[in-house]
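This is the structure I have questions about; it appears just below.
Note that one protein chain of the assembly has been removed; the remaining protein chains are unaltered in position.
Per-chain numbering from 1; labels A, B, C, D, E, F and G assigned in written order.
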Amino acid sequence: MSKKIIIPGWSTGDSSWGVTKPYLDFFSTFGQVDIITPRKGIVEADLLVLPGGMDLNPNKYGEVPGFYTGNIDVYKNYFYEQNLQQYVEAGIPIFGICLGFQSICSYFGSKLTQHMYHPYSSSRSELVHKVFPVVGKEPTDGYLTKRGKNDEHFKVNSLHHQAVSQFDLSNDLKPLYIDEDGYYVEVVKHKTLPIAGVQFHPEELGYQEETFELIYSLLNLKSK
Amino acid sequence: MSKKIIIPGWSTGDSSWGVTKPYLDFFSTFGQVDIITPRKGIVEADLLVLPGGMDLNPNKYGEVPGFYTGNIDVYKNYFYEQNLQQYVEAGIPIFGICLGFQSICSYFGSKLTQHMYHPYSSSRSELVHKVFPVVGKEPTDGYLTKRGKNDEHFKVNSLHHQAVSQFDLSNDLKPLYIDEDGYYVEVVKHKTLPIAGVQFHPEELGYQEETFELIYSLLNLKSK
Amino acid sequence: MSKKIIIPGWSTGDSSWGVTKPYLDFFSTFGQVDIITPRKGIVEADLLVLPGGMDLNPNKYGEVPGFYTGNIDVYKNYFYEQNLQQYVEAGIPIFGICLGFQSICSYFGSKLTQHMYHPYSSSRSELVHKVFPVVGKEPTDGYLTKRGKNDEHFKVNSLHHQAVSQFDLSNDLKPLYIDEDGYYVEVVKHKTLPIAGVQFHPEELGYQEETFELIYSLLNLKSK
Amino acid sequence: MSKKIIIPGWSTGDSSWGVTKPYLDFFSTFGQVDIITPRKGIVEADLLVLPGGMDLNPNKYGEVPGFYTGNIDVYKNYFYEQNLQQYVEAGIPIFGICLGFQSICSYFGSKLTQHMYHPYSSSRSELVHKVFPVVGKEPTDGYLTKRGKNDEHFKVNSLHHQAVSQFDLSNDLKPLYIDEDGYYVEVVKHKTLPIAGVQFHPEELGYQEETFELIYSLLNLKSK
Amino acid sequence: MSKKIIIPGWSTGDSSWGVTKPYLDFFSTFGQVDIITPRKGIVEADLLVLPGGMDLNPNKYGEVPGFYTGNIDVYKNYFYEQNLQQYVEAGIPIFGICLGFQSICSYFGSKLTQHMYHPYSSSRSELVHKVFPVVGKEPTDGYLTKRGKNDEHFKVNSLHHQAVSQFDLSNDLKPLYIDEDGYYVEVVKHKTLPIAGVQFHPEELGYQEETFELIYSLLNLKSK
Amino acid sequence: MSKKIIIPGWSTGDSSWGVTKPYLDFFSTFGQVDIITPRKGIVEADLLVLPGGMDLNPNKYGEVPGFYTGNIDVYKNYFYEQNLQQYVEAGIPIFGICLGFQSICSYFGSKLTQHMYHPYSSSRSELVHKVFPVVGKEPTDGYLTKRGKNDEHFKVNSLHHQAVSQFDLSNDLKPLYIDEDGYYVEVVKHKTLPIAGVQFHPEELGYQEETFELIYSLLNLKSK
Amino acid sequence: MSKKIIIPGWSTGDSSWGVTKPYLDFFSTFGQVDIITPRKGIVEADLLVLPGGMDLNPNKYGEVPGFYTGNIDVYKNYFYEQNLQQYVEAGIPIFGICLGFQSICSYFGSKLTQHMYHPYSSSRSELVHKVFPVVGKEPTDGYLTKRGKNDEHFKVNSLHHQAVSQFDLSNDLKPLYIDEDGYYVEVVKHKTLPIAGVQFHPEELGYQEETFELIYSLLNLKSK
Partner (left out) sequence: MSKKIIIPGWSTGDSSWGVTKPYLDFFSTFGQVDIITPRKGIVEADLLVLPGGMDLNPNKYGEVPGFYTGNIDVYKNYFYEQNLQQYVEAGIPIFGICLGFQSICSYFGSKLTQHMYHPYSSSRSELVHKVFPVVGKEPTDGYLTKRGKNDEHFKVNSLHHQAVSQFDLSNDLKPLYIDEDGYYVEVVKHKTLPIAGVQFHPEELGYQEETFELIYSLLNLKSK
């Protein structure tokens, strides 16, 4: 039976409300996608997708907003403050993208870097930097980026100006992939719950093996 | 229990897909609104709302497109060709607005006027013309517009360039309100099925008694 | 000596940060205006001005955001959450305009109407509705709008879509002026503290006696 | 005597109707070009040109519209549904470009890919990919792309997001050229009728030998 | 049999060529409309329509261009210089609108006023001034505007800044209607040839009796 | 004494009239620049500059306008038709750029290519192609492009879509530089009169020796 | 002989330099208009026109710029600082419009109001307020606005936000017309020199008797 995937909608224009097409097209690969409207309780589903968007309220991690920090999406802020805990407690799998990834990180106690200085992708499908699988010891010893046999990595786009450093990451979360400098976390998975996220934008990129496997695992699907 | 109201989404911008806010805000008055994505079958609901939008394909009523006829919304055209009959047959109540009203009229065999010459509202909330309740005999004798005691009418906005003349209206449908000239139909109800529609845009106007009563009746709700 | 008036700045464009010119021009009438940047503590001043802006986070008054609720200014949200209490406790006089007025109302426990249906001013200097002085008994008995001798009132502009009903107003605040329908509060003053606010935009209107007197009183200045 | 070439016009702007200049300029090379307006019957001509444009209605090939599928041109849809068969039956030669090519393919029973992931040309005259002549067995055995002596190919622009795979192509049509991956058909010719089409945009490119020869052959002209 | 009506096309946008929709829609009332492309000879037809557009080259009537004189449409200038005489000599009926009217006037030797100071219509369908039938003596004695019984007139829109004064009108042409000041000619007819024109824009206005009669007479049609 | 240089102005915006800044800045290097307004006679000067602009009326060289031919500047057309001969006869030196160059060529009997297919400069200061000095016999024998010692050439920008082939050039004019293909003329000088022109845009390029020498010679100035 | 009228040009767009068309058209009524470029000395003429534009540098009248004060035109500032005195001393008649009027007032020692609160014209040709002839005693006694027999006045447009109060006007200048409130000066004339100016924009209005007489008198022309 088709998996039910839900995405909370938001203002996608002055008079429109919904979800941008790349998200709908991308997640249609994995099941039937529904857009949910703001409400007090939860909607049953096989996967909750937290999409990208405006900046996270810096009060969430206790900082004065910087001059490059952007404004706050009222719907995503509501979801973060009122609904996210309900979904976590209900055990519904969650997959976050960009702001969604940052929200998951912040929810479990990570701090965000409010503004990074690094080049954006010039187009959403441009693959501008490499991400490397993380290996090594527990955080007290520092993570290590494996660049072993074959320099294993994959390439991603980059459309964010906020980020999560591996040194600010919550202990509840396990970093799976990290950027070339071994500094910012690119893929994360909760150590015990069916919750994961990516800093980049897979919905713009089509098929990419590691990301698809991560989503298949959250959905209890076998990869195709 | 809250009524479940569904609205088929469509392109509301270059990269957005959803429903415009006035529809969501207006129908939230009557129940919990969900946006549905394109699919082959139907979604169970207490009310299906067919919103306004681009022009109806003139092939539906057998005419060469005129030079003022607009292009065709691919999602609404799909819904019209593939899903509408399924909802009608399932007995799910339907309420149409503007293009939705015209689609209902066309579905039951009415012909559209491809382009009217009349002034638009300068703003969406402007009440530019009066609509009058229809009384009188069956179509073979011609409808009459009642202008009896107190010149009973209400005022509506006007944001359409296609329309349904009372002389082109299907026999399955009963015209409830008609414009000042006694020519174009403004409110319609199916003679036996829980299906109705309005040519104007109530979602821009806030509370208006006759329209609210019509929606309450489709939802089997008592008016407040 | 010239009074020191401070206004917290915010994003007034993609790459600009400051305060719009009407505020600066208007408050220069009363003293030397300084723009303050985000920080953890307070800045000493004779008057803190809370200007208009984006919508207040509906979580502040416990509601699901409506479809017309706008996004949240990160700087004003920070100020509201982190600095406002410090200024109140320091006894620095505060004057709020529009969102600033709503923030004061919310801070002391009032609830906001998330979206009103009423016509905006077509220009910022248009005087579109009358406000009337409030008289009568304490809240438990209901306020009354005085329309006594001479139908005393003054006219204001109207550029807000959120508002505070007199029935949702905190007991700490005293409504001074109210709209024509006796419903929404237009001018408010704290019962014991040097804090006041107006729902309209005096900074667009030039001299208006009642507003000037209110600001003079906060500044301990004699009216000119 | 000059050949008579006709192109069905369409909305070329909010209030204009005609044909874009590159088509007129390009086909003026081959004869006197006339723009035809919507009508029930056909216009006699030596060549009917079906130009590019909006997306084909996915109902034509039996699919739910995807989230990247565009809206439908009312004039081209009318022509496709009402006139195309008449021209085919009258034996008037037909040349299709982009949407015109896809319409020919669909008319004879091919299915379209609703959205490809591939880079567009950054300008209309950019030659971004190679097309290769098709050789080999009948479809049941699979086509082959010849990359024989001299790696024979020519280069084309690419401004489409829908396409026809060689595996979805109707048996009535013969693929002449195919893309580098041997997947999407780039040039097609009907096996018995004077009908051909190209997926790319020759009207932007000036002289290109294979395309000119194809048009000369439809017009029974000797190449110059 | 349907009358054949031709309109010379022109640039209707940066990359489009054709005719604006109001002309096509309006003249479809009288027959089958064809758009003609630039060529050396003429196209047989029952009526040639000369539409509105950019300014007439002031060299045609021997004046230095004024600072408000606009640029020259290359296609309409070509038609004026190379084709108009051919159509006149072939006896094909001609109807001119705005620039088309001015071109007819200039072709027969009238001089244009390069720039009038008068208010434009704020919308194309606005009826902003009255035109009166012309009576009285031959030009040497001065025309008179009849304002006799019933103040006979009809109302028109006004979207031109160049005009033809009755004092600059060629003797070959008979003014039928004139503006309220008795100065600028609004409707003209050739004294012996099937050629007429109007300064206003009937294609924006729908049915108007005098204009329809004029076109019917050029087409040898009875009015409906 | 400073040389007096005149440039006929034209519409440089919807409501402005003058000359673009690069022309004024460039020719200020050679003397005091004056902008002249349209008039019947000439203005005394040491140099008349004919600047670039819209397309030349194709009637000047006897052709039907093509679909890429642009509209006609009313001021430059007036100057071409009414003033140019007066300046030539008065012996005032003339220097033409782009359209000015083409106007000089056309005035002396050359024909223009209405639309070339070649890449424009992406910026006005980009030097995209080489021009070569012309040597060899008189036109009856065909010109030759010298590519002798050192492959002598200089590089220019390219912002035109009309051009003059050496095979269409008037016998009164001597081609000095020609493009890389030996086809289009880039610099021309009258055989006996102080008249010259360039197809490229020196006013965007700063110092370039050959162009400066040409202008110095027209002004009877020694090069600096 | 035609009068020579000069107007100093300025940036009329991002890359253009000259004068807006209304000035050129308006002053062409009185003579041959020339645009002058920046230079150190003067150009001989029968009339120097100082046109409207950006704001006058408030340093000229010794004030801190207000928050509504606009930026400074580099060409008009140069002319004011370097050339205006030369023209005054040479006795060349001067006529100022809007900023030109203010510059004359400031040059002779008047102070400007940096920002007035009053409604602008919604279009440049709208006649929004009345101006009255000034009569009465010398400044020490206060000017009076005559509203005698027939309430003599004429109507003007209003497109300025800076102004000159009669109480700030230099003694060298005589106010001829004043606004309805008897406060701001609308027409001024130097007491001994051929210098005058108007605060409104006659170049947008066509014929207006008092303004034309003023210009005729500066030009020593008889009115027509």
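In this section, a residue touches a chain if its C-beta (ideal position, glycine included) is under 8 Å from a C-beta of that chain, and two chains touch if they have at least 3 such contacts.
Bear in mind that the values here come from a model prediction, so they are computed numbers and not experimental data.
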Completion exercise
Here the chain that is not shown touches A, C, F, G
Fill in the blank from the handout: Across G:Pro22, G:Pro58, G:Gly96 or G:Pro175, the one contacting the chain not displayed is G:Pro58
Handout entry: Hidden-chain contact residue, picked from the options G:Ser2, G:Thr29 or G:Gln82
Key = G:Gln82
Fill in the blank from the handout: Where F:Ile7, F:Leu24 or F:Val88 are the choices, the one touching the absent chain is F:Leu24
Practice task
Tell me where the left-out chain touches chain C, residue by residue.
Solution key: 9, 11-13, 15-22, 24, 32-37, 39
Exercise for the section: Go through chain A and note every residue touching the omitted chain. Expected result: 66-68, 115, 117
Handout entry: Absent chain, residues of chain G that touch it
Key = 11, 17, 38-40, 54-55, 57-59, 64-65, 67, 69-75, 77-78, 81-82
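The criterion applied here is as follows: only the chains that are shown with their structure count from here on.
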Fill in the blank from the handout: Interface repeat test, A-C vs C-G, E-F or F-G, passes over-half contact pair overlap for E-F
Exercise for the section: Count the residue numbers both chain F and chain G use at their shared interface, divide by all numbers used there, and answer same if that is over half, different if under half. Expected result: same
Fill in the blank from the handout: For the pair chain C and chain D, the C-alpha centroid-to-centroid distance in angstrom is 63
Handout entry: Between chain D and chain A, distance of the C-alpha-averaged centres to the nearest whole Å
Key = 42
Fill in the blank from the handout: Residues of chain E that touch at least two other chains are 11, 17, 21-22, 24, 39, 67
Fill in the blank from the handout: Here the pairs of chains that touch are A-B, A-C, A-D, B-C, B-D, B-E, C-G, D-E, D-F, E-F, E-G, F-G
